[in-house]
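I have a structure I would like to understand better, so I am pasting it below and will then ask my questions one at a time.
One protein chain is absent from this view; the other protein chains keep their places.
Chain lettering (A, B and C) follows the sequence in which the chains are written, and residue indices restart at 1 in each chain.
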Amino acid sequence: MAEHSAEHIVSPKTYAAVLTALLIGTALTVYAAKVDLGRFNIVLALTIATIKMTLVILFFMHGKYSPRRTQLVIVAGFFWLAIMLGLTLQDYSTRHAEPSRSQLNELPSSLLRRS
Amino acid sequence: MQSQMPLSPEQASNFAPQVDNLVYFLLVVCLFFATVICAAVIYFIVKYRRKTPDEIGVPIHGDLRLEIAWIALPFPLLLAMFGWGAAVYVDYRHTPADTLDIYVIGKQWMWKLQQPDGRKEINELHVPVGRNVRLIMGSEDVIHDFSVPSFRVKMDVVPGHYNTMWFRPTKVGKYHFFCSQYCGTDHAVMGGWVTVMEPDEYAKWLAGSSGSGDPVAVGQKLLSDLACNTCHLPDGKGRGPSYNGVYGSQVKLADGSTVLADDNYIRESILQPNAKIVAGYAPVMPSFQGLVTEEQIVDLTAYIKSLKDQPPPTKPGTAAPATGNK
Amino acid sequence: MHRTGELFGQFQTLEQQKETATLGMWVFLVTEILFFGGLFLTYSINRHAYATAFGIGGNMLDLNLGFGNTVVLIASSFTMAMSVWSAQTSHKKLVPIFLILTLVLGSVFLGIKVVEYKQKFDHHLIPGHSFDITYCSKNPSACNLSGKDLDDEKKEIKEGIEAEADEAKKQGAANPEDVGAAALNAHAQLYFSLYFGMTGLHALHMIIGAGLLLWLIFEARKGRFDANYNTPVDNIGLYWHFVDIVWIFLFPLLYLINRHLA
Partner (left out) sequence: MSTTQLHVPESEKMPREHYLNATYGIRSWLLTTDHKRIAILYLISVTFFFFVGGLFASLIRIHLLTPGGYLVTPETYNKLFTMHGVAMIFFFLIPSIPAVLGNFVIPIMIGAKDLAFPKINLLSWYIYLVGGAFVLYSFATGGLDTGWTFYTPLSSIYSNSAVTPAVIGIFINGFSSILTGLNFIVTVHTMRAPGMTWMRLPLFVWAHYATSIIFVLGTPVIAITLLLAGLERMFHLGFFNPAYGGDPILFQHLFWFYSHPAVYIMILPAMGVISEIIPTFARKPIFGYDFIAASSIGIAVIGFIVWAHHMFLTGQSTYSAVAFSFLTFLVAVPSAVKVFNWTSTLYKGSIAFDTPMLYGLGFIGLFTIGGLTGLFLACLGLDIHLHDTYFVVAHFHYIMVGGAIMGYLGGIHFWWPKITGRLYPEYLARIAAIVLFVGFNLTFFPQFVLGYLGMPRRYHDYPPEFQVLNVMSTAGASILALGYLLPMVYLTWSMRYGKVAGKNPWPATGLEWTTDSPPLTENFNETPVVDWETYDFEHRPELGLSGTVPRKPIPAHGDD
């Protein structure tokens, strides 16, 4: 079974540091959203969110001190999420070879969905 | 139909032999493996059947070489199946240039097809042999699927998307087409016939009778079906203005401006009745967005257009008191 | 319920029991990841398709309330973590205090959410027949909208309609302007459907979490949790942090789509 015996106790100092980092991250993400970075706004916002999430998992949720088996479970969860998002988005992002809309005047325009 | 039981449908398009050859290849490979496995199982169970009640088998735990062999050896065959299949599919999804374009609209539970010259058909499709045909398909309601087994082609018809498919008929004849994606109650009867004709026959057929009927007559019927004429009385005394002489005239609006009553104006008045209110009338008409199709709007417009020489009511009627109506 | 350090029949040792409970909780959280994942996927596809409408919808949310809620929730995660620490270090008196703090912060979050929902209701932004993305720009007084904000919103909606109309024109619509206005409204409604779906499901998780906290506080006040036995605090803590993580993503995705244009 798992090798860890005594559970690791994270000190309040660490918790406070993580709290501070999370608050700074929140402020930063709001600030960054107001600057026009084009398509990188979303990239930056998600990067900050991911960093915040990692902090929460590692320290608040003791992911850093958990047995390997638990860490594997966490990684598997995100891996599968990535499968779902990645493979679906690759379909949508490669759908440009479809017929050009201008040839389709005959068809009711209210039927159209953009992709 | 043939009296004996066929194992595959007729080959009537360029894709039919391609798909059939592919299926022969897979059949041969799969039959080989199925035979090997079944033969081995039968041979083993006969040969190594239990002879005495307390006998046990030879403890063989496995063989790495064998495992590697039966992972690695069939793999090229899988790749071949994949590659060949993908080649056919990519060909099918890439329409060649210079096609005969036919529009297909699926709705519960019928197919409306339209030839390039505008001629419409219901549950019937006429195409010339030897010509690349492209179907451009949309759906008015749920997902359908246009499938012609003898051509070995099918494609989903999805609302909100346009899907296309193409084929080149290679044999004159009449072939079933089906709706292949379950679409509700009468899914099973949402089909019809594709008629493949010699090109000159096709040309003759096209030159024959006109489309599905006189749009004016269709529009008139639709108008009463939708109960438009219960408000839009010819004398203008109803809750809505009269159609007589409207088309092409300058209409006075409630806000004092005027607008030319053209196709777009009529279309808008049907779909967004409250966008422009005719002077003297109340904004009481409901929107017909979603209730009428584009095609029907065309028919309605045609009918209203036919009334443009009718004398308009001498003076606009006063709007009936809008109490408790919709 | 659980007495301190009680060993259930199916286990051999207390340690095995604790490990099992923690692993079980993590596996459950993994299913939650995929559960919310489906929503995030739906969001991504539609946001990609209707960037303009989603941007306009996002700007109609109250950034201050969203930001405030994020801070509140992060703080509640901190107090939750502290209650786990108190249990682990046998500060029996501190456990319920931190739990109550967590519950209070969670309730503040939900309260703010209620205020936001009410506001959306007043602004005709609840998906349905009365949904009207232009309501506030047409009735600025009802939405306390004035000055530059009003001009911004009007401009945004006008541009949105134009963008949708351009699309409609490309697709061959006979009357692109009307289609544009209708399309913007429909697509903004899609945004708000997702907004309510995602935040609603998140809020539901918060409410369940609050219920669990109530029970935990009740137990903790009896001094049940200490260094030997703290599995419930630990596990409910994991759940609470997970709910926090979901919000960490919801906040930028819903509130911050298009702020740089405002």
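Quick notes on this one:
One rule holds for everything that comes next: a contact is a pair of C-beta atoms (placed from the backbone, for glycine too) under 8 Å apart; a residue touches a chain by one contact, two chains touch by 3 or more.
None of these values were measured; they are calculated from a predicted model.
Although one chain is omitted from the display, it touches the following shown chains in the full assembly: A, B, C. The omitted chain makes contact with just one of the residues B:Glu67, B:Glu198, B:Asp262 or B:Asp309: B:Glu67. Note that of C:Leu23, C:Ile97, C:Leu150 or C:Leu212, the residue touching the chain absent from this view is C:Leu23. Considering the complete assembly, subunit A touches the hidden chain via residues 1, 69, 76-77, 80, 83-84, 87-88, 90-92, 94-98, 110-111, 113-115. Interface residues of subunit C with the unshown chain, by the touch rule above, are 8-12, 16, 19-20, 23-24, 27-28, 30-32, 34-39, 41-42, 45-46, 49-50, 127-128, 183, 186-187, 189-190, 193-194, 197. Although one chain is not displayed, its contacts with subunit B can still be listed: residues 1, 5-9, 15, 18-19, 22-23, 26, 30, 33-34, 37-38, 40-41, 44-45, 48-63, 66-67, 70-71, 74-75, 78-79, 81-82, 84-90, 92-94, 108, 141-143, 145, 147, 149-150, 152-156, 158-161, 163, 176, 178-189, 290.
Basically, only the chains that are shown with their structure count from here on.
Taking each chain's centre as the mean of its C-alpha atoms, subunit A lies 15 Å from subunit C. Multi-chain contact residues of subunit B (touching two or more other chains): 289.
Touching of two or more other chains is recorded for residues 101, 104, 109-110, 112-113, 115 of subunit A.
Across the complex, subunit B meets subunit C through its residues 263-264, 267-268, 271-272, 275, 289. Taken together, the subunit C residues at the contact with subunit B in this complex read 174-175, 178, 182. Subunit C makes touch with subunit A in their complex at residues 15-16, 19, 22-23, 26-27, 29-30, 33-34, 37-38, 40-41, 44-45, 48-50, 63, 67, 70-71, 74-75, 77-78, 80-82, 85, 88-89, 167-168, 170-174, 179, 237-238, 241-242, 244-245, 248-249, 251-253, 256-257, 259-262.
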